[in-house]
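Heads up: the structure comes next, in C-alpha coordinates.
With one protein chain removed, the remaining protein chains of the complex are shown where they sit.
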Amino acid sequence: MIWESWAAFWAMGGRGLFVWGSYGVLAFAVIAELVTLKRARTSALKALHEHHEH
Amino acid sequence: MARTESQSNDKFAGSWFWRYASPAAFFPLAGKLEKLCWALAAVLAAVGLYIGFFVAPTDAQQGEVYRVIFIHVPAAWMTMVIYMAMAFWAATGLVLGTRLSFMMSHALAPTGAIMAVVALVTGSLWGRPTWGTYWVWDARLTSTLILFFLYMGYMALAASFDDKKKGDRASALIALVGAINVPIIYFSVKWWNTLHQGSSVRPGSSSMAATMLTAMMIMTFAFWFYCVAAALHRLRTDIIERERNAAWLRDTLKAASQ
Partner (left out) sequence: MSLRGATTAVIRRELQLFAQRKSDWANPLMFFLIVCSLFPFAVGSESEKLKLIGIGVIFVGALLAAMLSLPKLFDEDARDGSLELMLASPEPLAALILARVAALSLALGIALSAVTPVFALFYALPFDVAAMLSLNVLMAVPTLLLVGSIAAALLVSARGGAILTAVLVLPLTIPTLIFGAGAALKVLYGESPAAELALQAAFMLLALALCPLAAAAALKISTD
(Lines give C-alpha, C1' and ligand atoms only; values in the text may rest on other atoms or scores of the structure.)
Protein backbone atom coordinates (compact mmCIF):
# COMPACT_ATOMS: atom_id res chain seq x y z
CA MET A 1 0.00 0.00 0.00
CA ILE A 2 1.47 3.30 -1.05
CA TRP A 3 -0.90 5.38 1.07
CA GLU A 4 -0.20 6.16 4.70
CA SER A 5 -3.88 6.14 5.60
CA TRP A 6 -7.32 6.15 4.01
CA ALA A 7 -7.52 9.85 4.78
CA ALA A 8 -4.40 10.41 2.68
CA PHE A 9 -5.97 8.34 -0.07
CA TRP A 10 -9.12 10.46 -0.15
CA ALA A 11 -7.14 13.69 0.10
CA MET A 12 -5.02 12.87 -2.97
CA GLY A 13 -2.27 15.21 -1.86
CA GLY A 14 -4.72 18.07 -1.42
CA ARG A 15 -6.15 17.61 -4.93
CA GLY A 16 -8.96 15.30 -3.93
CA LEU A 17 -11.65 17.56 -5.32
CA PHE A 18 -10.15 17.47 -8.81
CA VAL A 19 -9.29 13.76 -8.85
CA TRP A 20 -12.56 12.53 -7.33
CA GLY A 21 -14.47 15.16 -9.27
CA SER A 22 -13.12 13.68 -12.49
CA TYR A 23 -13.96 10.14 -11.46
CA GLY A 24 -17.36 11.35 -10.29
CA VAL A 25 -18.08 12.83 -13.69
CA LEU A 26 -17.12 9.55 -15.35
CA ALA A 27 -19.29 7.58 -12.94
CA PHE A 28 -22.21 9.92 -13.56
CA ALA A 29 -21.78 9.67 -17.35
CA VAL A 30 -21.57 5.86 -17.26
CA ILE A 31 -24.57 5.47 -14.96
CA ALA A 32 -26.60 7.93 -17.03
CA GLU A 33 -25.76 6.01 -20.19
CA LEU A 34 -26.62 2.66 -18.63
CA VAL A 35 -29.96 3.97 -17.37
CA THR A 36 -30.75 5.41 -20.81
CA LEU A 37 -29.82 2.13 -22.49
CA LYS A 38 -32.01 0.17 -20.11
CA ARG A 39 -34.97 2.51 -20.52
CA ALA A 40 -34.72 2.48 -24.31
CA ARG A 41 -34.66 -1.33 -24.28
CA THR A 42 -37.66 -1.56 -21.95
CA SER A 43 -39.75 0.79 -24.05
CA ALA A 44 -38.71 -0.97 -27.27
CA LEU A 45 -39.77 -4.33 -25.85
CA LYS A 46 -43.03 -2.87 -24.59
CA ALA A 47 -43.80 -1.40 -28.00
CA LEU A 48 -42.95 -4.75 -29.58
CA HIS A 49 -45.34 -6.67 -27.32
CA GLU A 50 -48.12 -4.19 -27.97
CA HIS A 51 -47.44 -4.47 -31.66
CA HIS A 52 -47.67 -8.27 -31.53
CA GLU A 53 -50.92 -8.24 -29.59
CA HIS A 54 -52.66 -6.19 -32.26
CA MET B 1 -29.46 2.29 -56.37
CA ALA B 2 -28.15 0.38 -53.41
CA ARG B 3 -28.32 -3.35 -53.63
CA THR B 4 -30.80 -4.98 -51.39
CA GLU B 5 -29.54 -7.37 -48.81
CA SER B 6 -31.11 -10.44 -50.29
CA GLN B 7 -29.40 -9.85 -53.61
CA SER B 8 -26.11 -9.34 -51.86
CA ASN B 9 -26.64 -12.48 -49.86
CA ASP B 10 -27.13 -14.56 -53.00
CA LYS B 11 -24.03 -13.15 -54.56
CA PHE B 12 -21.80 -13.62 -51.57
CA ALA B 13 -23.46 -16.75 -50.23
CA GLY B 14 -21.35 -18.47 -47.61
CA SER B 15 -19.30 -15.42 -46.77
CA TRP B 16 -19.44 -14.73 -43.01
CA PHE B 17 -19.62 -11.00 -43.55
CA TRP B 18 -22.85 -11.19 -45.46
CA ARG B 19 -24.31 -13.75 -43.12
CA TYR B 20 -23.85 -11.44 -40.14
CA ALA B 21 -24.91 -8.39 -42.16
CA SER B 22 -28.45 -9.63 -41.61
CA PRO B 23 -30.01 -8.44 -38.34
CA ALA B 24 -31.53 -11.88 -37.74
CA ALA B 25 -28.14 -13.56 -37.71
CA PHE B 26 -26.35 -10.75 -35.91
CA PHE B 27 -28.84 -10.23 -33.08
CA PRO B 28 -27.94 -13.33 -31.02
CA LEU B 29 -24.22 -12.98 -31.78
CA ALA B 30 -24.31 -9.34 -30.67
CA GLY B 31 -25.99 -10.41 -27.45
CA LYS B 32 -23.18 -12.84 -26.64
CA LEU B 33 -20.49 -10.33 -27.60
CA GLU B 34 -22.19 -7.68 -25.49
CA LYS B 35 -22.13 -9.82 -22.35
CA LEU B 36 -18.48 -10.70 -22.91
CA CYS B 37 -17.60 -7.02 -23.36
CA TRP B 38 -19.44 -5.90 -20.20
CA ALA B 39 -17.57 -8.54 -18.21
CA LEU B 40 -14.18 -7.67 -19.70
CA ALA B 41 -14.80 -3.95 -19.16
CA ALA B 42 -15.67 -4.50 -15.49
CA VAL B 43 -12.69 -6.76 -14.79
CA LEU B 44 -10.22 -4.55 -16.63
CA ALA B 45 -11.53 -1.40 -14.95
CA ALA B 46 -11.14 -3.02 -11.53
CA VAL B 47 -7.57 -4.13 -12.30
CA GLY B 48 -6.65 -0.82 -13.94
CA LEU B 49 -8.01 1.28 -11.09
CA TYR B 50 -6.27 -0.92 -8.53
CA ILE B 51 -2.90 -0.49 -10.27
CA GLY B 52 -3.62 3.18 -10.89
CA PHE B 53 -4.46 4.01 -7.29
CA PHE B 54 -2.55 1.47 -5.20
CA VAL B 55 0.53 0.50 -7.20
CA ALA B 56 1.45 3.47 -9.41
CA PRO B 57 3.67 5.91 -7.48
CA THR B 58 3.13 9.61 -6.92
CA ASP B 59 4.25 11.70 -9.90
CA ALA B 60 7.40 13.68 -9.13
CA GLN B 61 6.13 16.85 -10.80
CA GLN B 62 2.37 16.76 -10.47
CA GLY B 63 1.80 14.89 -7.25
CA GLU B 64 -1.39 12.86 -7.02
CA VAL B 65 -3.55 14.81 -9.44
CA TYR B 66 -2.00 13.03 -12.41
CA ARG B 67 -4.22 10.05 -11.54
CA VAL B 68 -6.90 11.67 -13.67
CA ILE B 69 -4.83 10.45 -16.63
CA PHE B 70 -6.22 6.92 -16.17
CA ILE B 71 -9.62 8.09 -17.35
CA HIS B 72 -8.86 11.28 -19.27
CA VAL B 73 -6.55 9.79 -21.88
CA PRO B 74 -8.70 6.67 -22.56
CA ALA B 75 -11.79 8.88 -22.93
CA ALA B 76 -9.96 11.20 -25.35
CA TRP B 77 -8.74 8.21 -27.38
CA MET B 78 -12.20 6.66 -27.49
CA THR B 79 -13.64 9.95 -28.73
CA MET B 80 -11.34 9.72 -31.72
CA VAL B 81 -11.56 5.93 -32.26
CA ILE B 82 -15.35 5.86 -32.06
CA TYR B 83 -15.64 8.64 -34.63
CA MET B 84 -13.42 6.71 -37.02
CA ALA B 85 -15.41 3.51 -36.40
CA MET B 86 -18.62 5.43 -36.98
CA ALA B 87 -17.32 6.81 -40.28
CA PHE B 88 -16.10 3.35 -41.27
CA TRP B 89 -19.56 1.80 -40.76
CA ALA B 90 -21.15 4.77 -42.50
CA ALA B 91 -18.92 4.23 -45.54
CA THR B 92 -19.62 0.49 -45.46
CA GLY B 93 -23.34 1.20 -45.38
CA LEU B 94 -23.20 3.63 -48.27
CA VAL B 95 -21.07 1.35 -50.44
CA LEU B 96 -22.66 -2.02 -49.68
CA GLY B 97 -26.17 -0.89 -48.79
CA THR B 98 -26.23 -2.97 -45.59
CA ARG B 99 -28.76 -1.66 -43.11
CA LEU B 100 -26.90 -3.06 -40.14
CA SER B 101 -23.86 -0.89 -40.93
CA PHE B 102 -25.89 2.30 -40.59
CA MET B 103 -27.38 1.02 -37.36
CA MET B 104 -23.87 0.35 -36.07
CA SER B 105 -22.96 3.99 -36.79
CA HIS B 106 -26.05 5.22 -34.95
CA ALA B 107 -25.29 2.97 -32.01
CA LEU B 108 -21.74 4.31 -31.68
CA ALA B 109 -22.51 8.03 -31.83
CA PRO B 110 -24.05 8.64 -28.36
CA THR B 111 -21.23 6.75 -26.64
CA GLY B 112 -18.71 8.79 -28.63
CA ALA B 113 -20.36 12.03 -27.56
CA ILE B 114 -20.34 10.91 -23.92
CA MET B 115 -16.63 10.04 -24.19
CA ALA B 116 -15.99 13.52 -25.60
CA VAL B 117 -17.77 15.13 -22.65
CA VAL B 118 -15.85 12.96 -20.16
CA ALA B 119 -12.55 13.81 -21.87
CA LEU B 120 -13.34 17.54 -21.83
CA VAL B 121 -14.54 17.71 -18.23
CA THR B 122 -11.74 15.54 -16.81
CA GLY B 123 -9.26 17.50 -18.92
CA SER B 124 -10.33 20.78 -17.41
CA LEU B 125 -10.49 19.37 -13.86
CA TRP B 126 -6.96 18.13 -14.40
CA GLY B 127 -5.88 21.39 -15.98
CA ARG B 128 -6.96 23.65 -13.10
CA PRO B 129 -4.43 22.40 -10.50
CA THR B 130 -1.80 21.50 -13.11
CA TRP B 131 -1.53 24.65 -15.20
CA GLY B 132 -3.80 26.97 -13.31
CA THR B 133 -6.77 27.18 -15.63
CA TYR B 134 -9.82 25.08 -16.44
CA TRP B 135 -9.46 25.49 -20.15
CA VAL B 136 -6.59 25.96 -22.56
CA TRP B 137 -7.09 26.18 -26.29
CA ASP B 138 -4.58 23.45 -26.87
CA ALA B 139 -4.84 21.39 -30.04
CA ARG B 140 -6.00 18.18 -28.41
CA LEU B 141 -8.67 19.65 -26.15
CA THR B 142 -9.90 21.89 -28.97
CA SER B 143 -10.22 19.04 -31.44
CA THR B 144 -12.05 16.96 -28.85
CA LEU B 145 -14.50 19.84 -28.52
CA ILE B 146 -14.94 19.94 -32.30
CA LEU B 147 -15.45 16.17 -32.39
CA PHE B 148 -18.19 16.66 -29.81
CA PHE B 149 -19.86 19.16 -32.17
CA LEU B 150 -19.56 16.66 -35.03
CA TYR B 151 -21.17 13.91 -32.93
CA MET B 152 -24.03 16.21 -31.97
CA GLY B 153 -24.54 17.29 -35.58
CA TYR B 154 -24.57 13.66 -36.73
CA MET B 155 -27.17 12.67 -34.14
CA ALA B 156 -29.33 15.74 -34.78
CA LEU B 157 -29.30 15.04 -38.50
CA ALA B 158 -30.16 11.36 -38.06
CA ALA B 159 -33.06 12.33 -35.78
CA SER B 160 -34.45 14.96 -38.15
CA PHE B 161 -35.68 12.48 -40.75
CA ASP B 162 -39.00 10.74 -40.33
CA ASP B 163 -37.97 8.22 -42.96
CA LYS B 164 -35.36 6.06 -41.23
CA LYS B 165 -33.78 4.89 -44.48
CA LYS B 166 -33.22 8.47 -45.55
CA GLY B 167 -31.88 9.40 -42.14
CA ASP B 168 -29.47 6.45 -42.29
CA ARG B 169 -27.92 7.50 -45.57
CA ALA B 170 -27.99 11.25 -44.90
CA SER B 171 -26.24 10.94 -41.55
CA ALA B 172 -23.75 8.44 -43.01
CA LEU B 173 -22.79 11.01 -45.63
CA ILE B 174 -22.26 13.71 -43.01
CA ALA B 175 -20.18 11.30 -40.89
CA LEU B 176 -17.93 10.75 -43.89
CA VAL B 177 -17.62 14.48 -44.62
CA GLY B 178 -16.70 14.96 -40.97
CA ALA B 179 -14.13 12.16 -41.07
CA ILE B 180 -12.38 13.76 -44.05
CA ASN B 181 -12.37 17.07 -42.18
CA VAL B 182 -11.14 15.81 -38.81
CA PRO B 183 -7.43 15.59 -39.78
CA ILE B 184 -7.61 18.96 -41.56
CA ILE B 185 -9.21 20.54 -38.49
CA TYR B 186 -6.69 18.88 -36.17
CA PHE B 187 -3.64 20.13 -38.04
CA SER B 188 -5.16 23.60 -38.54
CA VAL B 189 -5.84 23.91 -34.83
CA LYS B 190 -2.34 22.67 -34.03
CA TRP B 191 -0.84 25.26 -36.34
CA TRP B 192 -3.06 28.01 -34.94
CA ASN B 193 -2.16 26.96 -31.43
CA THR B 194 1.60 27.27 -31.95
CA LEU B 195 1.04 30.65 -33.61
CA HIS B 196 -0.92 32.15 -30.79
CA GLN B 197 0.50 30.83 -27.59
CA GLY B 198 3.53 28.55 -27.84
CA SER B 199 2.84 24.85 -27.40
CA SER B 200 1.53 24.07 -23.97
CA VAL B 201 3.26 21.32 -22.07
CA ARG B 202 1.01 18.37 -21.57
CA PRO B 203 1.65 16.35 -18.47
CA GLY B 204 2.18 12.66 -18.69
CA SER B 205 3.84 12.82 -22.07
CA SER B 206 7.32 12.04 -20.81
CA SER B 207 8.97 10.12 -18.00
CA MET B 208 5.96 8.08 -17.01
CA ALA B 209 6.63 5.24 -14.63
CA ALA B 210 5.96 1.82 -16.11
CA THR B 211 3.13 1.12 -13.65
CA MET B 212 1.42 4.41 -14.63
CA LEU B 213 1.58 3.42 -18.27
CA THR B 214 0.31 -0.08 -17.47
CA ALA B 215 -2.68 1.30 -15.58
CA MET B 216 -3.45 3.70 -18.40
CA MET B 217 -3.32 0.98 -21.04
CA ILE B 218 -5.51 -1.38 -19.00
CA MET B 219 -8.01 1.42 -18.47
CA THR B 220 -7.94 2.11 -22.21
CA PHE B 221 -8.97 -1.48 -22.91
CA ALA B 222 -11.64 -1.25 -20.21
CA PHE B 223 -13.05 1.85 -21.93
CA TRP B 224 -12.84 0.10 -25.27
CA PHE B 225 -14.87 -2.89 -24.12
CA TYR B 226 -17.34 -0.64 -22.33
CA CYS B 227 -17.93 1.36 -25.51
CA VAL B 228 -18.35 -1.77 -27.63
CA ALA B 229 -20.79 -3.22 -25.09
CA ALA B 230 -22.83 -0.01 -24.91
CA ALA B 231 -22.91 0.28 -28.70
CA LEU B 232 -24.00 -3.36 -29.11
CA HIS B 233 -26.75 -2.88 -26.54
CA ARG B 234 -28.01 0.18 -28.39
CA LEU B 235 -27.77 -1.70 -31.67
CA ARG B 236 -29.90 -4.56 -30.36
CA THR B 237 -32.51 -2.11 -29.09
CA ASP B 238 -32.53 -0.48 -32.52
CA ILE B 239 -33.01 -3.90 -34.16
CA ILE B 240 -35.97 -4.61 -31.85
CA GLU B 241 -37.51 -1.28 -32.86
CA ARG B 242 -36.98 -1.64 -36.57
CA GLU B 243 -37.77 -5.33 -36.99
CA ARG B 244 -41.02 -5.39 -35.10
CA ASN B 245 -42.74 -7.16 -37.97
CA ALA B 246 -40.13 -9.87 -38.33
CA ALA B 247 -41.07 -13.36 -37.17
CA TRP B 248 -37.50 -14.24 -36.26
CA LEU B 249 -37.39 -11.51 -33.63
CA ARG B 250 -40.42 -12.91 -31.86
CA ASP B 251 -38.95 -16.39 -31.87
CA THR B 252 -35.54 -15.22 -30.68
CA LEU B 253 -36.96 -13.19 -27.82
CA LYS B 254 -39.29 -16.01 -26.80
CA ALA B 255 -36.41 -18.50 -26.79
CA ALA B 256 -34.33 -16.11 -24.71
CA SER B 257 -37.04 -15.56 -22.10
CA GLN B 258 -37.61 -19.28 -21.53
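Going in written order, the chains are labelled A and B, and every chain counts its residues from 1.
Keep this in mind: contacts are C-beta pairs under 8 Å (C-beta built on N, C-alpha and C of every residue); 3 or more make two chains touch, one makes a residue touch a chain.
The model shown is predicted, which means the values in this text are computed figures rather than measured ones.
Asks: In the intact complex, which of the presented chains make contact with the chain not displayed?
Replies: Even though it is not drawn, that chain still touches B.
Asks: May I ask which residue of B:189, B:222, B:235 or B:249 touches the chain that does not appear here?
Replies: B:189
Asks: Of B:173, B:217 or B:246, which residue touches the hidden chain?
Replies: Per the contact definition at the top, the residue touching the missing chain is B:173.
Asks: What residues on subunit B make contact with the chain left out of this view?
Replies: 146, 149-150, 152-153, 156-157, 160-161, 166, 169-170, 173-174, 176-178, 180-181, 184-185, 188-189, 191-192, 195
The rule is simple: only the chains that are shown with their structure count from here on.
Asks: Could you please state the distance in Å, as a whole number, between where the Cα atoms of subunit A are centred and where those of subunit B are centred?
Replies: Those two chain centres are 17 Å apart.
Asks: Within their complex, state which residues of subunit B touch subunit A.
Replies: Residues 53-55, 57-58, 63-65, 67-68, 71-72, 75, 110-111, 114, 117-118, 121-122, 125-126, 128-129, 226, 230, 233-234, 236-237, 240-241, 244-245, 249-250, 253.
Asks: Using the touch rule from the top, collect the residues of subunit A that touch subunit B in their complex.
Replies: Within the complex, subunit A touches subunit B at residues 1-3, 9, 12-15, 18-19, 21-23, 25-26, 29-30, 32-34, 36-37, 40-41, 44-45, 47-48, 51-52.
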